[in-house]
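Here the complex is missing one protein chain, while the rest keep their positions.
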Amino acid sequence: MKITRRTFLKISGATAAGTLMGGLGFDLSSAELYAQELRIKGAKETTSICCYCSVGCGIIVHTDANGKVINAEGDPDHPISEGALCAKGASSYQIAINPNRLQKVRYRAPYSTSWKEVSWDWALDKIASNIKKSRDASFMEKNAQGQVVNRTNGIASVGSAALDNEECWLYQKFLRALGIIYIEHQARI
Amino acid sequence: MTNHYIDFRNSDVILNMGGNVAENHPVSFKWIQAAKDKGAIFIHVDPRFTRTSTKADIFVRLRSGTDIAFLGGMIKYILDHNLYDEFYVKNYTNASFIVNPKYSFEDGLFSGYDPAKRTYDKSTWALEKDEQGIPKRDMTLQDPRCVFQLLKHHYSRYTLEKVSQITGTPVADLEKVYKTYGTTGTPDKAGTVLYAMGWTQHTVGVQNIRAMSIIQTLLGNMGIAGGGVNALRGESNVQGSTDQGLLFHILPGYLPTPRAQWPTLEDYNKTTPSTKDPRSINWWRHRPKYLVSFLKSMFGEKATKENDFGYPWMPKLDPTQDASWLNLFDEMYKGTFTGFFAWGMNPACSSANAGKVRQALAKLDWMVNVNVFDNETGEFWRGPGMDPKKIKTEVFQLPCAAFMEKEGSISNSGRWMQWRYKAANPPGEARPDGDIMYELFKKVRALYEKEKGAFPEPILNLKWDYETDGHFDIHKVAKEINGYDLTTGKLMANFVGLKDDGTTSCGNWLYSASYTEAGNMAARRKKTDPTGLGLYPEWSWCWPLNRRIIYNRASVDLDGNPRDPKRPLLRWDPSGKKWIGDVPDNAVPPMGTNGAYPFIMKPDGVASIFGPGLNDGPFPEHYEPLECPIEKNLMSSQRINPVVKIFEGGPDSFASCDPKYPFVCTTYRVTEHWQTGVLTRWLPWLIEAEPQVFCEMSLELAKLRGIKNGDRVIVETQRGKLEAVAIVTSRLKPFTIAGQTIHQIGVPWHFGWLQPKDGGESANLLTPTVGDPNTMIPESKAFMANVRKLTKQPAKKAVKG
Partner (left out) sequence: MADKSFFIDTTKCTACRGCQIACKQWNKNPGTKTFQKGNHQNPPDLSISTFKLVRFNEVVLPGGEPQWYFFPDQCRHCMSPPCKEVADTKAKGAIIHDEKTGAVIFNPKVKIKSSDFKEIREACPYDIPRYNLNTNIMAKCTMCFDRISEGMLPACVKTCPTGAMSFGDREEMLEKANKRLEEVKGRYPDAMLANPEDVRTIYLLADDPKKYHKFAVAMNPFGITRKMALKHLFKPLNHIRHLVG
């Protein structure tokens, strides 16, 4: 007998009865064969909070013995999210494990058509020297009215709600010490 | 948010307007569903029928940019039908306050308007005070100059018919919403509003929220469980980044940034809010302590009484200077800056009029772009229409750690500060942002030590000692933010002990109590819930002082008893002389026993139905968006908000009532992407679910333009254009506005040319450079566009299963 969608209901009804009579079609040994160890068994669990919207859902990140992320899912103890995550939160694993992540410092020289990879030290030295050059050239002690302003007019910054609180605070400290006043970020837009 | 996410479950009526909660804050819908399970009514008001609307008990449409008309009609309805909470209105709002006799409102203009400067002289909006300097009141609310009567008068024009003509919402739908929401005006009912960028991104953004705040105070819904005015913010730490002062106008903890007219600390402190009313706590009176403690956290031992605690080292804005986002990029476009940081941001796609931003980036000498993934800002020099050989800008792209690769805290919209731990190392050479900025500043300082340079004092004197064993230590910054008692070296218990004499330091007074001698409060994971209202006071920590619902003393009567016995947020225990429940919004005794007003951050101590401090009027008034489909504002002769700043020339141009751009357009987000898509477009699971930019339109408009579902179309405005796939849907419908048929379209702003290659461009190529006159948040939610079928449709590609 060829079983098609058309005949399903017949079988289905039949098996409901069949089950009562003693377990038609079950195959215990095969199920045991298939059963496999839970992938995250013994993995290290680290609690985190989702990086996307502002609900603040709890995430548990599982890492293996090498410290590699192997799974990321909702934190069932979290009182707001109770283990839930939306499409974005549920995809957190692919942020960690993603061949397209930026992994090298890159530099694009003026008028260049391409990037080149550079070292952290080289880049930070050059940025620091650029900051000093821009700051020294644009620093204003007094404005047109003669009021003391002590500010750097030639540098601006946007960023960032993607930073942690501590980083945000440190970043504003960094920018204001340089005398920068054009300090903005996502909250404005 | 005045309240918090779990608190949605305590509501009887939930209004989501100016937002799309199910799509953009999906997990919070858990608590809306929990309220619905208990019988709550969920209302969604939006130009589009979205995933949120599918779960609404009441869904009604309105044209983008007409929220004040809609809400103004609700104010009138509440007043006309006596649905307001009289006790609350009299005792906890400024409804009884008397307004200056010179205040007036005529034909769209408030008193004091200067058409040349496009600004108001706000002095005629002041509240009258008696000889002692205490606001005059009429507790009968009958005085024709009291706020309540002025409110009645102002909104008498917002009839159902007039509102319907403006918004395009049928009268019956208006009535349904007004009536349902109006039921929450009794003490035993709670109504909450959830909004997002659908309210803020307008030239009347602040007044949209003000209009709802007026409704919430009329109905007694502020400071109670299940109530509040709740901004569902768009990013995981945009609350925190705002709290930490990453904006031109505020230092951490909402202290105003220093300005040129306040050269000394004393001058700055003269602007401290004050009141003569003994019943007003006016918490901001403590501001001088917070500023000095902040300066101590900036400059450490170098900040002394003698040098004004380093106040002279802080940069100062010109007296009225606005250095906000749109002005920043306008200045960049004009060539003001040589250097620029785009740190964890993608303005080439996220900024209004993104085309202008992309051109502006080419005027820089150098740019630092820190991000987790490559992005259109870092790559602007080889973007569409750019010739790298002609672009001088040096670009440094620094790879940073993602959230599970570093430790630190973030603050959600409910003000919960939650600690995250590090699960894994960042890939390759990527580093945590904190490490990057920490090292970078050390290099800058070394240069100034070696070579001197302009005004080196703030750089050389900055306290920059956040390391342990030679490595940057985020805990040391967290402690700096919490603050220290410098006489003992101990962490501050909270901000109450902060001083203005230099004996305390505190990076951000609002976050004081977050990391104390008892430990890192943000990392707490204990799930006790003594009130049963879902406050979870021992889970993480919440500012201020772990108070989970702010203004919570507005939930009790004059004797300190809960006005809603079913949801007792606070209760005064007369024998113990203390409050039981949430952390009280100031531990003073109840109002009836010589206590103080509940709105402690307001100088007058009460909620402002009349708001004399805003730039565009003390009452919200309907104006059309800068770009709108109708020649005349049906409310007055002022078509647009009379005080918006107009950017003109170059890449900034606008088209109102122009047959070339006949359709109202809005931008929005979908669940599967986030912001410009800078993260999500790189994640295969998400880009699979929402792969390409689309334009949603009604069946009627599609017919008019000969567009079929799935066709490629061009969407264009005066600023730019993009190609999109048409989604022709019954979920959008044309509006009848003042007798005309007006079509509405919408485009998500998650895309950009870089990734995926066939994903399409940013919707912000379309949006205008114009902002709210108070916040300068751009009007990305209502502008005029055209849509037409792309004449050459691409060959149909096979889709692999």
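The chains carry the letters A and B, assigned in the order they are written, with residues numbered from 1 in each.
Here is the rule we go by: contacts are C-beta pairs under 8 Å (C-beta built on N, C-alpha and C of every residue); 3 or more make two chains touch, one makes a residue touch a chain.
Since we're looking at a predicted model, the values are computed, not measured.
Among the residues B:55, B:118 or B:382, only B:55 touches the chain that is left out of the figure.
The residue from B:112, B:256, B:502 or B:691 that touches the chain not shown here is B:691.
Interface note: of B:26, B:187, B:432 or B:677, the residue touching the hidden chain in the full complex is B:26.
Checked against the hidden chain, the listed residues A:81, A:134, A:150 or A:186 yield one contact partner: A:81.
Considering the complete assembly, subunit A touches the hidden chain via residues 1-19, 23-28, 30-31, 33-39, 41, 71-74, 76, 81, 83-87, 89-91, 93-94.
Within the complete assembly, residues 22-23, 26-30, 33, 49, 51-55, 670-672, 683-694, 709-711, 725-731, 758, 797, 799-801 of subunit B touch the chain that is not shown.
Operating definition for what follows: only the chains that are shown with their structure count from here on.
With centres defined as mean CA coordinates, subunit B is found 22 Å away from subunit A. Contact residues of subunit A toward subunit B in the complex are 44, 46-57, 59, 61, 63, 67-69, 72, 77, 79-82, 84-92, 94-96, 98, 100-113, 115, 120, 123-139, 141, 143, 145, 147-189.
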